[in-house]
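What you see is the complex with one protein chain gone and the rest in place.
== chain A ==
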Amino acid sequence: MAEGENEVRWDGLCSRDSTTRETALENIRQTILRKTEYLRSLKETPHRPSDRISNSESSDGLNKLLAHLLMLSKRCPFKDVREKSEFILKSIQELGIRIPRPLGQGPSRFIPEKEILQVGSEDAQMHALFADSFAALGRLDNITLVMVFHPQYLESFLKTQHYLLQMDGPLPLHYRHYIGIMAAARHQCSYLVNLHVNDFLHVGGDPKWLNGLENAPQKLQNLGELNKVLAHRPWLITKEHIEGLLKAEEHSWSLAELVHAVVLLTHYHSLASFTFGCGISPEIHCDGGHTFRPPSVSNYCICDITNGNHSVDEMQVNSAENVSVSDSFFEVEALMEKMRQLQECRDEEEASQEEMASRFEIEKRESMFVFSSDDEEFTPARDVSRHFEDTSYGYKDFSRHGMHVPTFRVQDYCWEDHGYSLVNRLYPDVGQLIDEKFHIAYNLTYNTMAMHKDVDTSMLRRAIWNYIHCMFGIRYDDYDYGEINQLLDRSFKVYIKTVVCTPEKVTKRMYDSFWRQFKHSEKVHVNLLLIEARMQAELLYALRAITRYMT
């Protein structure tokens, strides 16, 4: 049996033309049938040792196909494909082959599946987004399904991501995915790593590189240091880092490539934050997203265990919730009351200059004590850890480390004036895209807070944004950091800090324990603010270093 005939081409399914999809599906069906036949014939004949290997290999291949089909049956925006894939699976099952079923509870472990939009019930705008996303990537990932709470943002996000990964740019395609893997691996985000390993191989990347950074070209290895610093302590980036990358003889980066890489790194660092912050489940077709075991065996999946987050945990939280419903009701009320007060008394009570300056310092210092109590060391899954070195290097509080790093003042180097111009100059159009994304994320509001309508949430959003920047040592001259203390309570700060700085430590308990009365869509909204603020903070430091290098 020729290998070429067994190659399954999924790309036909991404077409908007239903007949093309149908032919593609038909081809897939036939390939799968052929494979099953082949397997069955193997089983019937007595095994020779060499056969066994090829047997397990080809059954592996078949399982992959089936898993992909399962994903399609659940997550394809086109109805015909969903139905047909399910039909194929059923018919395979009738042939006596074990078929997979999805694990976990939908796209996110934190958000109940029923809260999340089901594929197929989206409105026209969302459908267009889904179709675009599917056409570009050949899948509809869980991130998209969670972000679709905010379609306006999602559109901008997908556009940017598509441009970064697939459109014109100085870096070759496989480099882009590899950089994505490097960035996600810094946070041990196996979800993103898995996705991009597939994409990396799909665009023709060398599988050897996946064995670890030391197998990748020297040029990418050089980027490792920047990746590390950028992910955990961006304030330490200096123009020497940049110089080191740009002047490395034959392995040197060009400025345009570097900007592209930096944008990719920051994008995936913050996306890793989102993945953990919203508890994104593994993709159905990836490892850990499906199982071939019959459903009765166990009712929780491996990933839940590894995150210290099994059903017992959930029950505790549920009971806690029941007790404190009235509590949390007051939580919202109190928050709104505080916002109102701040709005009113702002003009009356004027803090002195020293007072204002010290408030920033206080907030900065306090942010370092804000940490989840369970500080146990987390050991990353093996397959992820090989993508990055120096596992011990992590976030260290901006204000705790020994040497004095001057505060970054936004008024001297801000995204709108400086960062944008630099990015757009070196990597045309991306500046515009990211700028739009920042704008949408920062200005996104539905004027609601939990059950209240017509609330001006700008103050709250600004507090969250500035708090994140504060953790990175970025200061706004025109902001009173006392507001943060008023508006963000401790459990919320813990969540923010964990998501932004050490996303791999986020647990469902943290997610559940802040803003208990708020809707899931609002919590996702918070996450969008977090990741965009984080991305901007990292970008600002990196771009400032590049600017300094250039002058």
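In this text, a residue touches a chain if its C-beta (ideal position, glycine included) is under 8 Å from a C-beta of that chain, and two chains touch if they have at least 3 such contacts; residues count from 1.
Everything below uses one rule, namely that contacts and distances are computed from a predicted model.
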Identity of the absent chain, which is to be given by its UniProt protein name, from "AP complex subunit sigma", "GATOR2 complex protein WDR24", "Isocitrate dehydrogenase [NAD] subunit, mitochondrial" or "Hemoglobin subunit alpha-like": "GATOR2 complex protein WDR24"
Among A:L95, A:M167, A:M451 or A:M550, the residue in touch with the chain that has been omitted: A:M550
Touching the absent chain when the full complex is considered, from A:S91, A:S252, A:S421 or A:T448: A:S421
For chain A, residues in touch with the removed chain: 346, 350, 353-354, 356-357, 409, 411-412, 416-418, 420-422, 425, 432, 435, 477-478, 547, 550-551
